[in-house]
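Every protein chain except one is present and positioned as in the full complex.
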Amino acid sequence: MNYQRLLDEIALEVNPLLGQGKVASYIPALAEIDPYSFGMAVVTIDGKVFTVGQATTPFSTQSISKVFNLVLAFSTLGEAIWRRVGKEPSGNAFNSLLQLEYENGIPRNPFINAGAIVLADMLCEHFSSADDALIGFVRKLANNPTIGYDQRVATSEKETGNRNYALGYLMKSFGNIRMPIETVMDFYFKQCSIAMSCVDLARAFLMLANHGEVPYSGERILTMSQAKRISSLMLTSGLYNEAGDFAFRVGLPAKSGVGGGIAAIIPQLLSVVVWSPELNGYGNSLAGIQALELFTTKSGISIF
Amino acid sequence: MNYQRLLDEIALEVNPLLGQGKVASYIPALAEIDPYSFGMAVVTIDGKVFTVGQATTPFSTQSISKVFNLVLAFSTLGEAIWRRVGKEPSGNAFNSLLQLEYENGIPRNPFINAGAIVLADMLCEHFSSADDALIGFVRKLANNPTIGYDQRVATSEKETGNRNYALGYLMKSFGNIRMPIETVMDFYFKQCSIAMSCVDLARAFLMLANHGEVPYSGERILTMSQAKRISSLMLTSGLYNEAGDFAFRVGLPAKSGVGGGIAAIIPQLLSVVVWSPELNGYGNSLAGIQALELFTTKSGISIF
Amino acid sequence: MNYQRLLDEIALEVNPLLGQGKVASYIPALAEIDPYSFGMAVVTIDGKVFTVGQATTPFSTQSISKVFNLVLAFSTLGEAIWRRVGKEPSGNAFNSLLQLEYENGIPRNPFINAGAIVLADMLCEHFSSADDALIGFVRKLANNPTIGYDQRVATSEKETGNRNYALGYLMKSFGNIRMPIETVMDFYFKQCSIAMSCVDLARAFLMLANHGEVPYSGERILTMSQAKRISSLMLTSGLYNEAGDFAFRVGLPAKSGVGGGIAAIIPQLLSVVVWSPELNGYGNSLAGIQALELFTTKSGISIF
Partner (left out) sequence: MNYQRLLDEIALEVNPLLGQGKVASYIPALAEIDPYSFGMAVVTIDGKVFTVGQATTPFSTQSISKVFNLVLAFSTLGEAIWRRVGKEPSGNAFNSLLQLEYENGIPRNPFINAGAIVLADMLCEHFSSADDALIGFVRKLANNPTIGYDQRVATSEKETGNRNYALGYLMKSFGNIRMPIETVMDFYFKQCSIAMSCVDLARAFLMLANHGEVPYSGERILTMSQAKRISSLMLTSGLYNEAGDFAFRVGLPAKSGVGGGIAAIIPQLLSVVVWSPELNGYGNSLAGIQALELFTTKSGISIF
């Protein structure tokens, strides 16, 4: 497969979509991004890197980093995490309070905000510094020691994060948050603020495509079974309330963020990450989804 | 892969689970089934058939037949069907009225009862006899002209089907049911009553594993893209409110029914069907899920 | 109190509101009504009658007749009715399915559609002809043997009544409807179709103001306690989702209908009924509510 030509074609074809979505505007750091930004990267398990556009420009990973949260917690705490967070698609807006009330404070899955907050609580309880543990983990996965939190983003998230505080307090009322709310929320907002490029993300997600082993270092992070299970969760719940449609059209395990990034994997083959900050009505990258659909259609690669 | 040895091992290993679930008892025809029944069949794309236990005994397919409903509608009416039914996981009990009220009578996906009723309405509108069209279609897919409706089951379903009538009338109030309710419901209840064996179902589902073409006849039913999309829907929404957990543990596109059957596919390779009438708390076959998890674990076959 | 002058003043003052609401249009028989119709009647316990406008023109009582349903059931079956219907305000749209699902098919109160359907079921079970029993009862209360059902309205209600059928079937699935759905719904739709004038309604409601005794005949229908309790229910739940606001502004036990009527009582004093077919956004008579607010403000009469 000539991935370079594929990426070049895709960049051309999605170009007319730029300008048709809406950049997230609830915090200044996101609102200021050039809406016409576009980048895409493919990294294969055997170590080849292909890029097009702004593939090495760091952007705000936002909800994509929920996958790092989950991988770190799963690899550290094992099956016990599933007593406090579910594995089912949510079937509702990505930060709804309804389901929590009826399911006793147990979030449906780790990729809705409530689920990520519970995982943040677990990491805060386990590590003396969850901040340091997470960023060190991400740097190792991506093989890039310069990756860091964007403190300006974290601060803005916190200032506009009333609904996330509501989720945290509601779960605390059910006993599913154990550390002080401020500690948990500060870490949660920092986790959202990690800045990474398409290439960084593709490198970091490659471990999942490689069934749990970091390809370039040989370090095993997850068992094969655990890696497959996280892939399965990404497929059923990785794109907010559009997960079913994305699985239907694209059919890859993937995770999106309101910063406009989407990271996807093709098990045992490669990872592919796209960034285009304009979003569709579901909060997912408009051009990004189209780029990934073209990627599977043109390459004929599919898990189904 | 020695599929016969695999099936034999699985049958032995799940045997202790028999007696630990609960046979569906809301209609006599289901309640009377021997709870210790167990059968399993694998059919490969190149035509080999492997079985263990009661693999040729017909049982009530129940919700599994929603896949036939969907395939027939999709192949006949094309993309237009998605204007009246969604593709997202439901995140609620499989026959909830809540979501319908908030989403204007559009069911979340074709595998919840409301979605199957809308598809039944489409088929009733399109065919002069939807009954004949569907059973003929299923016979063709399964290459078995003796497959039929179980009128006793259909009648019982109708007698206890008040909640399904409620779903139908609610959708009619939103204009999403067009034919007379009685016509639609009669067809819906008949569709649930189709009796097939594990081998029948495995043969019929093989078309999906084979990307839309019936392997033994070469007839194309769906485009490759359509077949993959139905597989994706089965993965995200095929097992009621346990779909996420099943995808997590087993990772195969599958559809279950309260008759105790589960039909799954491994794209481009095979279909595998299990039947054990005792159900778990989610309404899925208790031993059946375990059998399929053993199948993927032991064979190492996975889509992820 | 000079009630005649009061009614005359009110009629003048609400006149500018005519033309500002919307006549119910879901069935032809209601849509055809002259939107500028207006009538009002006061009947005192000592037998005086005061009217203004079209106070003797029969109109479709619609939900107002739910009070007759309730009174007949309460006086016939006693406290047992409260095992199958609640006494709490609904806090939701007047025909919502949500609450029924969470409260096992027990409607919140007798004045939401679901509650009236359950009462209809009780009356169908108790009387050999519920139709005859109800209309005879209403004629007796209103002292007018010419009152009848409007079959054209009943037929139209049935044709557009899909949501009410959904309510009926949902409650049947919980076992809270015992008679055949068609029997119950036919009676329910007939009950909605009773045609009465303002004077008819005022006469019929006077029994409630008179603590359960029909003033002109001396016949006791309800005990004093029962009469007060129905008044209390009218106050908390008589005006759909606007009940709290109406209690706040007007402060009288009352029941409205989408035909544009509102019947209210002042305990131990009088009944007052207004009719103006244009509705506000809550489905209550726009000018009617204003007329009743003027009635209490100008007269200084209040239960608080």
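As written, the chains take the letters A, B and C, and residue 1 is the first residue of each chain.
Criterion: a contact is a pair of C-beta atoms (placed from the backbone, for glycine too) under 8 Å apart; a residue touches a chain by one contact, two chains touch by 3 or more.
These numbers come from a predicted model, not from an experiment.
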item	value
Among shown chains, those touching the left-out chain	A, C
Option touching the unshown chain, where C:66, C:84 or C:108 are the choices	C:108
Residue among C:37, C:61 or C:90 that touches the chain left out of view	C:90
On chain A, residues whose C-beta touches the chain left out of the figure	96-98, 101, 162-163, 165-170, 172-173, 181
Residues of chain C (touch criterion as defined above) contacting the omitted chain	86-92, 99, 108-109, 225, 227-229, 231-233, 235-237, 241-245, 247-249, 251, 253, 267, 297, 302-304
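One rule holds for everything that comes next: only the chains that are shown with their structure count from here on.
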item	value
Most central chain, judged by mean C-alpha position against the global CA mean	B
Geometric centre distance via CA averages, chain C-chain B, whole Å	48
Approximate Å spacing (C-alpha centroids) for the pair chain A, chain C	56
Chain A and chain B, separation of their C-alpha mean positions in angstrom	32
Per-residue multi-chain contacts in chain C, two or more chains	none
